[in-house]
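Single-structure report; data block below.
Only a single protein chain was left out; the remaining protein chains are all shown in position.
Just so it is clear, A and B label the chains in written order, and each chain counts residues from 1 on its own.
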Amino acid sequence: MDRGQLSKWFKHPGIMAQKYSLWAVYFCTGCGIIEVPPSITSRWDAERFGVMPAPSPRHANLFMITGYVATKTLKAIIRTYELMPEPKYTVAFGSCPINGGMYWDSYNTIKHIDKYIPIDGWIAGCMPRPEAIFIGVTKLWMMIDKGAATGYKRYRENYEYYRKNQEKLFGKLPWPPLFPIEDKNEKLTV
Amino acid sequence: MNTETLLKSILIVSFGGAFLTYILGKISRVLREIFAVLTGIFVVVFSLMLYGKTGTFIYAKNFLGFSLLVSINNLSWLFLITLSVISFLSVVFSLTYIRGHERTDFYYLMLLLVNAGMAGVVLSADLISFYIFWEIMSWSTFLLISYNRGAALSAGMKYIIMSVVGSAAMMIGIISIYTTYGTLIISEISSQRLSLPPGYILFLFILFSIAFGIKNAFWPFHIWLPPAHSEAPSPFSAVLSGILIKMGTYGFLLIMYVIFGMKVFLELGSSFFSFHNILCWLGAITVVIPTFTALLQYDAKRLLAWHSIGQIGYIIIGISFGTSLSVAGGIFHFINHATFKALLFLTVGAVEYRTGGVRDLNSLGGLIKKMPITFIGALIGALGIIGVPLTNGFVSKWIIYKALILEGNSFLAFAALIGTWGTLLSFYKFLHNIFLGQLSEKYKNIKKAPFCMQFPIIIYSLIIILFGILPGIVLKVINTILISFGFESLNVTIWGIASESGILNTINIFTAIVIVVIAVWIISRLGAKTRLVAQDDNYAAGSYIPKEKYNFTAAFYKPMTRIIGPVLKDIINNFYLILGRGTSAVGNGIRKVYTGDIGYYVIYIILFLAVLILIKVGFKL
Partner (left out) sequence: MINVTIVKVLEFIFYPFIAFVIGIILMGLFRKIMARIQRRYGPPLLQPLIDIIRFFSQRTVSHGKIFSFGVILALAGSLVVLLFIPFGKICPLCGSGDLLLILYLMLFTPISIALSGGEGANPNISIGVSRKLMLSLGYEVPFLMIILSVMSFYKTTSLVEIIKYQQNYHWAILNFPLVIPGIAYILILPAMMGVRPFDVASAPQEIASGPVVEYGGKFLGLNHIEHAIHMFIGIALFIDLFLGGGPNIGFFLVEMFIVFFIAVFINAMFPRYRVDQAIKYLWRWPSLLAFIGLVLVRIPVKF
C-alpha cells in the first residue's frame, strides 16, 4: 500500500484518491452478499482501506456483482451501473458471473455477464471469503495504477454492443440510451 | 402644483378614475384597461410628488355641520406611497388575469374604489372623513371578495359582519371623542392636552382597538382573514393582504401616537396589565399560533393568508412595545410585508392562471422548468418573509428583535424568533410543492406567465432586494416619523443601524456573500465536468419510475402535523360560531312573541296598559 508516499499524491492525486476511497454500492446482488457484511464490520475491517458501503449509486465508484445474476436483477444492475459517475469499477465475485457457475443450466440466470456490463476483475470462489475480497481489492488497486481498469471506457466506446445485448434480452428498455447511439442507416445514404 | 391641489387631485383622480373606468368600460375593453392603468399611474405619480410636504386643507365645508380636511405628513406619505404602488401593480397584474371573466367592469370599479378609499383614509385629517373613507373601503372590499361567487360568498359574509361590528365600535368611539373634545379634527384633538380619567381613555382605546383590530386581523379577531383572502381573486388578495389590513395599523398608530400621544398610551394601566403590554402579548400569540396553523394547510392561498396574520403579529409587537427601535421596526415591517406578501399572492395568481385555477398544493409540482421567473419571484418573496439576510424582511425583523432583547423582554423575543422557523417550514413546503419535484404530465404544456404578470413580480423582487441591501432609504423617512411622535431618533445610515451593542452593516454582508459565492464557484470549477440529465434519470433503488409516480407532496410534514395538529384547533373560530348561534337562538326566542294571531296582540296591549296603570298607581302610594 503506497498510501503514505506523498510524492505520488502530488503527481497523480486523482488516481491515488480513486484507489484509496473506493465506495461500493451497497446493492446485494446475489448470494455472495453474505460475505460482504463480515468484511466491513469489526473482524475484517474494510474501512481501513477506504472501502465503505455507499447507499446511493451516485456516490459510489465500485460495483460488486456478488454471486449469480437473475434476469430481473440484471435490469436493476444495468440501471444502477448507468447511474454511477465515471470513473467506476466493477468486480465480479464467484463463478456464477463468469460462466454460470452452479446455475449453468438455469433458464433464469445470466451466464456471461460480460455481455451486458463491463467487468474489471473477477474473484474466484463460491463465495470468496473476506480475505479473498481484500486480495481482489488490492489487485484492483494495481490495475488502477497501471491504467488497466478501463471497464467504463469500454462501456462508453462499445455502448451499442452492450445496448443491443440488453435489448435482445429485455425487449424495449423503458430508459433512454446513456450515450448517444449514431444511427447506422444514415451512413448508407451518401 | 402646490400641496393643496395635489391632495385634492389625488382624491378626485382616484374616485373619478374608478367611475370613469366603469363607464368607459361599457364601451370597449381596451379603454377600460387603459383608464385603469392611467388612474393607478396618476395616483403613484401624485404620491411621489408629495414627498416631504406637509399641510392641512379643507376640501368640503359644512358637511352635516362639520368641515372635512385632508392633510399630508410623513406618516401619511409612507402609507400613501405603499398603497398606491401596490394597487397600481395589482391593476397591471389583473389586466391579463381577469380578462375573459364575467363582470370585469365591476371588478375594476371595485378595485379602483378600494384604492380610492384607502387613499382617502390615510389622507383624511378629521375623523368624519376617516370614517367615510373607511366605510367605502370596507364595503367595496366585501363586494370584491365575493366576486367569485360560490364559497366566496360565505367568506365575504364573515368579513362584512366583523367589519361592520368594528365600524360600529369606531362610530361609538368617534362620537365619544366629539363629546369630550368638542371637535373632530385630528390635529386639534392632539393639541388639546386634557387630563381625562384613565378608565375613559381605556374605554376609548378598547373601542378603537376592536375596530382597528378586526381590520388588522390579529389573534382574537383573525377568523375572517383565511377564507376571505383565499377566495378573493389573486390580484385583489395581494392588495388585501398587502395593504388593506395595514389600514388597521394606520389606525393604531393614529390613536396611539398621534391623537393620544406616546405618554398617555404607554402609561395606561399598571405594570403587567398595561394596555400596551397586553397588545404585545396578543401580538406574540398572533405570531406563533397562525404561523404554525399555516404549516397544516394544503391550499396555497390559505397558507399565505395564515401567514399574513402571523406577520401582522410582528407589526403589532413592534408598534405597541413603545421604544423608538421597535416602532421603527414595526413600521418598516409593514412596508416589507406589503411587498413580499403581494409578491407571493401574485405568483400564486400566475400559477393559477396558467394551470386553470389549481392552487391545491398536493397536486402541483415541478413548475420551475415552465415558469422560471415566477419561481424566482416566489423564491425571493419566500426568502423575504422568512427573513434571510440581504432581504428587507431581515432588516425589519432584526430591528424588532434588538428592541425586544435590549429591553430585556426575552419571552416576546422568543415568540417572535420561533415564528421564523414556522415560516421557513411552511414556505419550503409552498415552494417545493408548486415549483420543485417532478413535473406532472398534465402540466407539460403550460407556458410562461404573460408579461403583465411578470412585470409586477420583477418590480417587487427588485424592491425586496434593494431595501435589503440599502435599508437606509426607508429608515430615514421612518426616523422623521419617529421624531414627530416624540421618540428619540435612531442612528441611521444608508446601510443600516449603528447602536452601541451590535450593529448591522448590510453592505459588508452583501460584499462578503458575493466574494464567498464567487470563491466557492471557482473551487467548484476544479471538479470534473458534469452533464445535464432529465428528471427521470434518478435514483429509484434500481428501478425506472416514470415521472408522474415519483413525487412527494402530500402530507409533507406528517410527523409535525401529528404532534401540533391537535393543539392548534381553531378555538377562536368555535367561540365566534357559538356566539353567532347564541345570538340567533335569542333572536329566535324573541321572534316567538309575534305569533300572528290578533288575539295575542290584543292581550299584549291590555297587559302593557295594566302594567303602566299599576306603575302610576304604585308611585302615588
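Quick note on the criterion: contacts are C-beta pairs under 8 Å (C-beta built on N, C-alpha and C of every residue); 3 or more make two chains touch, one makes a residue touch a chain.
Values in this document were obtained by computation on a predicted structure and should not be read as measured data.
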item: Sole contact to the chain not displayed, among B:12, B:30, B:533 or B:579; value: B:533
item: Residues belonging to chain B that touch the chain removed from view; value: 271-272, 366, 368-369, 379, 383, 386-389, 394, 398, 401-402, 405-406, 408, 410-411, 413-414, 417-418, 420-422, 424-425, 428-429, 431-432, 435-438, 501-505, 508-509, 512-513, 516-517, 519-521, 523-524, 526-533, 535-541, 550-553, 556-557, 559-560, 562-563
item: Chain A residues that touch the omitted chain in the full complex; value: 3, 13-14, 16-18, 20-21, 23, 41-43, 45, 47-48, 50, 55-56, 58-59, 61, 85-87
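As a working rule, only the chains that are shown with their structure count from here on.
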item: CA centroid of chain A to CA centroid of chain B, Å; value: 60
item: Interface residues, chain A side, partner chain B - complex; value: 27, 56-58, 75-77, 79-80, 83, 174-176
item: Chain B - residues contacting chain A, complex; value: 534, 536-537, 539, 541-544, 546
